[in-house]
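Structure provided below as structure tokens; questions to follow.
Of the protein chains in this complex, all but one are displayed in their positions.
Residue numbering begins at 1 within each chain, and the chains themselves are lettered A and B in the order written.
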């Protein structure tokens, strides 16, 4: 079983790291959007870290702030309407939010790359895939057109696209959904970045193709010893590939845990609700559980715990006080490494 | 592709016949009489008029006249002007070069200024700069060409004295700049608005976000990723626009005293020279049809997602 302390045994990253800190350290990040309906508080104090070779899964419904956090890390947030009001994003110990545009541009694609959900709209429709892949080498490494093309064919081979050399001058719409997502992955991998952010990389794909693409991503991550942030709303996708999970709700992390622990002993009612709403073969014939209510409107997040209106265990305190992300311990007080829960009643939830 | 072109060419035939027939009917079936117009106030006796009408086939039923016209047209015969006795083809050929020169000038001006303004506005949509440029294009569009023509003439020729109000009989390129600007203004404003909308829309597309995430420099994102997509509708508009410019500009040519196709059609209309009017309109319809076919083909070249079967 993978646990959080796996990070300690990970081989050293390929390049020398300044200090022993994690690859990426997001600290108290706040992001809001100014819309015509008011200010939407999309991210409200998110903290997480990712080390080389580690996979962090960020889990949450749409509107939970998981994608906005990723876009902020990547530096592709639309500003305005988006606005970073507070926080730091340390990459190898340096705060990227304080860097110049040019410094950040040089990190993008080369050190941190991103894979998007909808490969069809995320690839330029009027440029060949060969051009779009080769661009990475031409811009960042100054390769010639010819060398860039050779490298691109190599990349397409690597992500297992059949007849790569023949398909290099095809356009995105000429590929199937799974193949297009492989091209996105190839593009992210091109410069062997330290960290890859994959924003729902398989959501738009058929179930069978989903598994192939996830396996490929996991395999390449191991091969290059990269950090990976996997953003998803699908608990099933996460189980096999992630090392640790952060569950987000209304712009906050409500629970963090090593992947196996989270599945076996959730410490937050929201996580429990998510797990209970997965159909299971051994409960055939029973009514499927569903979390009642709807995710909150981000312009009017409820006072106290944002989940309280939907929570089966909510008490008065939940409606007034925001629970902090508290360390989770065994019943005897033994600390569970890497576990935290933002619930006033985490003890009852995990042990009760 | 070949089959598509063939099909389009076949589709053009009824449209061509229909459009020319429409103009022919408007010209000849409605009241108004070229022979009388020629005679003017003078007294011409009935037998003379009948003889002239017979000579030009104007006494035949209208459908017969049209068929005759079409038959002659396919042999390259556009008919003869009643007033001057010159072949219409020759009259048009005399007037056309100056119109084409004016059109090319105006087209270049439209492309360069229109696209640049559109990009400048579209990159910062909703900004003060964008709103200012949009307002400017609205003002340009709202000025009919006779208004703009006179304003330009007034300021540049009469106030500043840096240009002559009218061009000479054989205009130099320099003399054509002022009329070309007036002629281009409307298309220029449309092109600027179209480019602006297209740029503002595409800049928010997912693939632009990808390009940013790839760490590409801004000039590459704008110059290649954004432009290749944003200019597709602009190029197609320009295609139809060049057809319109080639049709001559009655007002602009009139104001600056340019003896092109626009002046010719105006003159022919007031003298009710049917053959000349129908001849010019026929030519314009052909130019329009060819341009719209070229635009569709160009579209397929620019956007690989479009395939004609």
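In this text, contacts are C-beta pairs under 8 Å (C-beta built on N, C-alpha and C of every residue); 3 or more make two chains touch, one makes a residue touch a chain.
Assume contacts and distances are computed from a predicted model.
Per its UniProt entry, the chain excluded from the display bears the name "Peptide ABC transporter permease", taken from "Acyl carrier protein", "Peptide ABC transporter permease", "Cytochrome c" or "NADH-quinone oxidoreductase subunit L". Contact with the undisplayed chain is limited, among B:1, B:112, B:138 or B:301, to B:138.
Per the touch definition above, the residue from B:118, B:171, B:215 or B:247 contacting the chain not shown is B:247.
By the touch rule set out above, chain B reaches the unshown chain at residues 11, 14-16, 18-19, 22-23, 26-27, 30-32, 134, 138-139, 141-147, 150-151, 153-154, 158, 197, 200-201, 244, 247, 250-251, 254, 265-266, 269-270, 272, 277, 280-281, 284-285, 288-289.
By our rule, only the chains that are shown with their structure count from here on.
One inter-chain figure worth recording: chain A and chain B are separated by 55 Å, centre to centre, where each centre is the mean of the chain's CA atoms.
Chain B meets chain A in the complex at residues 204-207, 209-217, 220, 224-225, 228-229, 232, 302-305.
Of all residues in chain A, only 74-76, 78, 105-110, 113-114, 116, 118, 121-127, 135-136, 139-140, 171, 173, 187 touch chain B in the complex they form.
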